[in-house]
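A single protein chain has been omitted; all remaining protein chains appear in their positions.
Chains here go by letter, A, B and C, matching the order in which they are written, and residues are numbered from 1 within each.
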């Protein structure tokens, strides 16, 4: 049951709106919709605009924040976030330290899985935007800190860095990882990747760097073929303590 | 604090042992270790064999079950499990239906994230093996059912199929997905992938098929280069209701 | 020594012009150049516009026709043409049959290597355009025929098809390949590729289908990384008689 203040996804007519249930109106080219009508609705219910066009009410999932969150830069792609989750075995008992929050997309994915996420972002304006996005995602277990990850302390099951990275970051991250826990980093350039690999080599039991080239397989009336788009985003390094 | 009956990972001397704390002994080429000594230990502690070789005590993570679980066939790779998790936005509030349990590897990853997982496996002997693996992983929220997924009912946030697949499976899966939820399938061959794509096209709001080619970037004394191994495993289709 | 009528490439000032030596003028934003001045020049010489901007005189290579030939559609990419050449071992003693001429790019590459190339194009206007491009490339050993490849006869060392393809084309092509010679096809879609594979399987001694995913490695001030562009173009099937 949707409550006042909940974030809601409205879909239909090839449109998608990301709104908050409660006071106020949504104006669309297909009519105006009263947002208080969403309070009490259940996922799958439909609501109508004043022109009687109906939209389906859905509870947003983490994937919707990838699409609808306000961005401060290019976020990590789901494929790369998925690799970090799978290769670290991130789970509901985990405490996770994330750094290079950006718009908070990775932190939102992690916060939907782990018990607790602390995410560090040195640029205060990015930290504030991420905080908004995380609040919109309804995550009370994710804390944004406007600080350098080198200032972070404590101990974590997974430490994930997506930032301009130096050997010192890898070393400090290692000191925060619990025994048996994982370090993960995302680096778009080879030079940074080498820096991470070289620093991690002597600190961790096992270090692997992966690249995941994702292609869509497109099926149309003309036939089926891999998309010619994309491929590379960056390198994921996974190290275990 | 490790309790009697807990699964424990012992590491050191380039060896790794997956044991249960409590009565009994572990015999290694570096001496015999009393497993009752593990009870009360904390992750990161060390324990010694009778030859005084020390191993570090760790709590296993989901990734360890990928390595140490008994297998009934080739399990999905972490990269593919990660894509399913990320593209469905799997999270701690989710109820997940999984089918084609196999040795239970994917169910273990999902069970470490989601609130509840039901996993269907038609071959009773595979179901039994998966049940063992899941019990070893300490997951009380994963239920193995020795049945055809076509017999499953209820409603789920994510339905994931990794099995010989026909249009009927996609249709039935769709009927079990909650509004706004996701269907995901893993298919090693193109023909099956086409079957899934064609069946899903008319049932779901959005359908995408991805292939994730993973390569390791290997850094050695001779230089750095992508591994020449691997690449393809199968196709992941993600459809949203 | 460049002669009257020869095609010439003029390069410099980040510009590139593809011209014919002899009567006439080339107008550029850097001044007008007298094309008769090219007659008698040697590759590497420079010629000046009336504003005294100098361009270097070069003899075009097959690669220049890929860039400068007039196109009737998307031509095969060099990486795919290269695979056909290498996997068939195309050489200066070969007689080659090519079909699906398009703008003639592949025929130009082949004609620069083989003793003789016959290329079939069913659409007469495409055949005429290809003929122009081939004449510009100075190739007297390439013959364009405005016909269906099913009408072709004779025997060839290599038969290459880049066209809407059916089993009958593969069968006819096979009948034209000399013992020990090669069949090659380029198919952008999987369905066509399957058609070729299935037809070729029973006709040839050995059949292999390859996909070549090409990425550029881009080195800039920010670092080195694979380009995020491209990847797939089509499938190359190579069959030996």
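The criterion applied here is as follows: contacts are C-beta pairs under 8 Å (C-beta built on N, C-alpha and C of every residue); 3 or more make two chains touch, one makes a residue touch a chain.
As the structure is a prediction and not an experimental result, all values here were calculated from the model.
Interface note: of C:58, C:147 or C:203, the residue touching the hidden chain in the full complex is C:58. For chain C, the residues in touch with the chain missing from this view are 9, 11, 43-44, 56, 58-64, 78-79, 81-92, 109, 112-113, 157, 178-182, 190, 193-194, 197-198, 201, 205, 208-219, 224, 226, 235. Taking the whole complex into account, chain B touches the unshown chain at residues 188-192, 213, 215, 222-234.
One rule holds in what follows: only the chains that are shown with their structure count from here on.
For this pair, chain A with chain B, the centres built from the Cα atoms lie 21 Å apart. Centre-to-centre separation of chain B and chain C, using mean CA positions: 49 Å. For chain C, the set of residues touching two or more other chains reads 190.
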